[in-house]
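See below for the structure under consideration.
The complex appears here without one of its protein chains, the remainder shown in place.
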Amino acid sequence: MSTTEHEDESATSPPRLGVGMVGYAFMGAAHSQGWRTAGRVFALPLRPELAALCGRDRAAVGRAARQLGWAAAETDWRALIAREDVDLVDICTPGDSHAEIAVAALEAGKHVLCEKPLANTVAEAEAMVEAARAARERGQLAMVGFNYRRVPAAAFARQLVAEGRLGTLRHVRVTYLQDWLTDPASPLTWRLDKSKAGSGALGDLGAHVVDLAQYLTGEPLVGVSALTETFTTERPVPEGSGAWLGSTGAGGRLGPVTVDDAALFIGRTASGALASFEATRVAAGRKNALTLELNGSKGSLSFDLERLNELSFHDHTEPAATSGFRRILVTEPEHPYLHAWWPPGHGLGYEHTFVHQARDLVHALASGEQPVPTFEDGLQVQRVLAAVEESAAKNSVYTPVPQQTS
Amino acid sequence: MSTTEHEDESATSPPRLGVGMVGYAFMGAAHSQGWRTAGRVFALPLRPELAALCGRDRAAVGRAARQLGWAAAETDWRALIAREDVDLVDICTPGDSHAEIAVAALEAGKHVLCEKPLANTVAEAEAMVEAARAARERGQLAMVGFNYRRVPAAAFARQLVAEGRLGTLRHVRVTYLQDWLTDPASPLTWRLDKSKAGSGALGDLGAHVVDLAQYLTGEPLVGVSALTETFTTERPVPEGSGAWLGSTGAGGRLGPVTVDDAALFIGRTASGALASFEATRVAAGRKNALTLELNGSKGSLSFDLERLNELSFHDHTEPAATSGFRRILVTEPEHPYLHAWWPPGHGLGYEHTFVHQARDLVHALASGEQPVPTFEDGLQVQRVLAAVEESAAKNSVYTPVPQQTS
Amino acid sequence: MSTTEHEDESATSPPRLGVGMVGYAFMGAAHSQGWRTAGRVFALPLRPELAALCGRDRAAVGRAARQLGWAAAETDWRALIAREDVDLVDICTPGDSHAEIAVAALEAGKHVLCEKPLANTVAEAEAMVEAARAARERGQLAMVGFNYRRVPAAAFARQLVAEGRLGTLRHVRVTYLQDWLTDPASPLTWRLDKSKAGSGALGDLGAHVVDLAQYLTGEPLVGVSALTETFTTERPVPEGSGAWLGSTGAGGRLGPVTVDDAALFIGRTASGALASFEATRVAAGRKNALTLELNGSKGSLSFDLERLNELSFHDHTEPAATSGFRRILVTEPEHPYLHAWWPPGHGLGYEHTFVHQARDLVHALASGEQPVPTFEDGLQVQRVLAAVEESAAKNSVYTPVPQQTS
Partner (left out) sequence: MSTTEHEDESATSPPRLGVGMVGYAFMGAAHSQGWRTAGRVFALPLRPELAALCGRDRAAVGRAARQLGWAAAETDWRALIAREDVDLVDICTPGDSHAEIAVAALEAGKHVLCEKPLANTVAEAEAMVEAARAARERGQLAMVGFNYRRVPAAAFARQLVAEGRLGTLRHVRVTYLQDWLTDPASPLTWRLDKSKAGSGALGDLGAHVVDLAQYLTGEPLVGVSALTETFTTERPVPEGSGAWLGSTGAGGRLGPVTVDDAALFIGRTASGALASFEATRVAAGRKNALTLELNGSKGSLSFDLERLNELSFHDHTEPAATSGFRRILVTEPEHPYLHAWWPPGHGLGYEHTFVHQARDLVHALASGEQPVPTFEDGLQVQRVLAAVEESAAKNSVYTPVPQQTS
């Protein structure tokens, strides 16, 4: 005969963690997948609950909440923050609202996860760090969502670097290439509006790779020399956009692009390694080519986000005749996060970074330990981006990146 | 002020589909991820509900149900089938129990999704086809879980073949290489026991690639010549295993491996193309290397499951000077399943095949159309595997594969 | 002031080796490059001199001799053999004339280098082995031109296998894919005429990979099961061809293709490893895809002739977390032949195999040691090809390969 075991949650379930999320576009969908899945794959000390989703359009946010699995919907982020069933506020809006929401949420006693970039300006980021420090003393935690640290290959690369497998670092070589703005007819979305997005490829893609490079090397960038460029200076205004967007084109209204299409910069890390960075949205044929290579005195690492289950590692201490870049499939149980997933060779995808992010944050919340990347990490990235813009504005002169003192 | 919209499910939600699943190991976890996620990513006409999970060990199945998100647990699959809240039975057990459970579930009026291989023998598979045909007339649907058809690159490859982009087919070249049995000390699990698994690499890996090759080409295999081999004939019995497993080794009991480590076969498709297949679990360094190449008079396709977001396509009608295998990142909104996922280049992983499988099955159930792969497809694969075993037993002589007369 | 040193050859040059070559098409040009270059790159104990070139068309062979750097031209191979300034006869004709020329040259007291395949039949190959053994006792040497053994990556792979880096061999997986017969309008050359070529892809491409696999593994194939196919059975007769070629097509005469387009076979090596082979000229998009993989209990090797400066090596004894196929650039001074060439990473090409072949043969001639591959090696390949044809003719039944007894 059969035995039905209705789950006795009171007896066995971990405590609840109420999550409230602001924003439900690309990032909102990705974070939702992370929150829904983390506790189903990993054994978590807290049970994330998708308590409420917030967006300005009532009908749209309601549909999104049902689709993505959120129990309730809100149209004002202040109301979301005020909810008693929300312990953590997850901010997935454009960068111009990060500071206001994050500071308010922290002041309201909530934990905060904020999407990258931390803010659109250094000043905003500094205010957020300030708020996070104050909240930390009250037991609240804040974290910024540089999700690529949670690609298993990246996390494993960090382990190899930290173990000294590369020796003294000589070169950091990074690109983040996309091509969705190659076509001049691609529309003028909020991502091309400086007031919303802060910058273009620099803030969107450059922020990712600056954080990733600093994380993997364990070193900050200390100075940069930069060029930025906007190849297409006007683009079609999408239908339904407001009147704020400039001139009218022949076959439809055109508006000014106020951010960069591409940013190119070189610099030095704290230990003196040379570093090069490129972020662009007009590299035809490159869809999501975050490539990264580190060369050290004892070895090298190479990674390509378009093949995110792989890490290339060259051990320079081996005999020359049999040495070479080895293609490690980062899908072994020994690799970060992989014990909970599938057998070797059964790869993960992009969204798993958000599952891992949720997992790590839940562990931090349960233990009370500060999760990484911190708001300070986000501020450091912001300072690099600001130095890039300053250098680009000053004839590419080498521009120091102010370092945090604490 | 804020507006809370508690989800009004009665008004907006699609009808419920109660799923009951038998088995909760590797495949059970993967199917759970599929059922949990499909409705959150795709707009589905039915709402899958993880009603009940079934396994023999009461405590273990209870834990699994809580972890994986199933509302209830059962210890007898007959009880699971009998549940009123179960509309579809999803069978994730070893192959020796597929026929019994599937036939019983169909006779009990349930829809059935059965993991591959459909069965361990042709006779079992034929009985299942019989039961599925009878059920079909009652409006029930049955499908076999060859999930690799739902890798977007594979689904897109099928489109290209069906559109005639390869012309007349000349060659089919397939391997499925793993290496987890390379070490002779790897334990004697149920997968190495013929009474449970039916066969070794042949049924486990070969079944996948035979189905995939037949699906992509749109042609059945009509005859094969085969070699099989068991390189390691005895392996350590895992602790806690029953007494049925043979002799005792020096540092622990050894038991006989009763299935193949590797199977190699060549053959012809219905249209006369030459085909080669290799399935092995002892290819050191190959983790999940399902590689597939098709050559036709007008073009070629190449795929590697270890890089599942990519498809290589050579268009032989192009000028020679600029032709070559192009690496298509199968992550564009135009590609199968991709409209609902992430932007170009943000790759998917292994488990997404189960999300897509759930999606397609739900659509079929809502429309009443027969989903693919059918039990007949599973039977056809079984007949190929039987012909392989027959050829291997008869000095590799070319052995016809009996074709279904519909 | 300057000092002119006209080279004093009598004082410093090594003894002369007069080479006479029969045939000046593709292989003749490649061998010429080998003979011209070997002594310029390597320090050789004998100085190869391109004494005379032989071909049937007087004007054409004269032009070829001038172009390729041969001092004289002959129109009768018997005259070439008879020349006193010829010490070594290099046979680059189609396979049907190999036996006659080689046996005659050996009987005339010359050393012989014979292009692969050694002959078109086992009987011819046996006669050549017989002649070579007799000549060996007189101090003459004979060698067959399986040039791919002299790809540095292949020679290095052999070293790794011989050192035991792969452990016990499990799998041999080989393809040789070309596509120049994909188009049915491709003309009916001598390579498609069984009386000249012996067989099609089997003898042309299959001979290469059978020899290479046997060389790398150090093991003969002991049995095979095979399928062969001719997809295009009639092709246009090239203008100027004789009347012997069958029927007339609509827009030009068609003649029968009497050899295979493709051959597929599986088998076992002497130690019990499973092996698969495919040779084809109709794999659209594959230009010269000789791919080879070996899997053993301790490691694996992978090679692709289209990237001939690279060898992939997986060491299965390494920790799983950092193991993977490493891409070795076989361009280090430690690698076979490379000390005499360019700095690391400055790759070699196809024709270098002929330079290396000339170098190794010259060293053997100077030392009197038997060069490899021997005529016996060529005969062993011929026996494998014969077993393939026999199996294909007998319903693919497993067909033993007779082994040489001495």
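By written order: A, B and C. Residues from 1 in each chain.
Methods note: a contact is a pair of C-beta atoms (placed from the backbone, for glycine too) under 8 Å apart; a residue touches a chain by one contact, two chains touch by 3 or more.
As the structure is a computational prediction, the values presented were derived from the model and not from experiment.
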Candidates A:A25, A:A59 or A:V397 - the one touching the absent chain: A:V397
Chain not shown: contacting residue from A:R63, A:K196 or A:H316: A:H316
Residue among C:N120, C:T175, C:S300 or C:T331 touching the omitted chain: C:T331
Chain C residues that touch the omitted chain in the full complex: 1-7, 12-13, 26, 30, 32-33, 36-37, 40-41, 43, 52, 58, 61-62, 65-69, 71-76, 78-80, 82, 178, 180, 286-289, 305-309, 329, 331, 342-352
Where the missing chain touches chain A, by residue: 170-171, 173, 175, 177, 179, 182, 184, 225-227, 229, 231, 262, 264-268, 272, 274, 276, 278, 280, 282-286, 293, 295-300, 314, 316, 323-325, 395-398
Chain B residues touching the omitted chain (full complex): 156, 160, 313, 319-329, 332, 334-335
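As a working rule, only the chains that are shown with their structure count from here on.
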Greatest separation from chain C - chain, by CA centre: A
Approximate Å spacing (C-alpha centroids) for the pair chain A, chain B: 34
Where chain B and chain C are represented by their mean Cα positions, the distance between them in whole Å: 43
For chain A, residues that touch 2 or more chains besides their own: 329
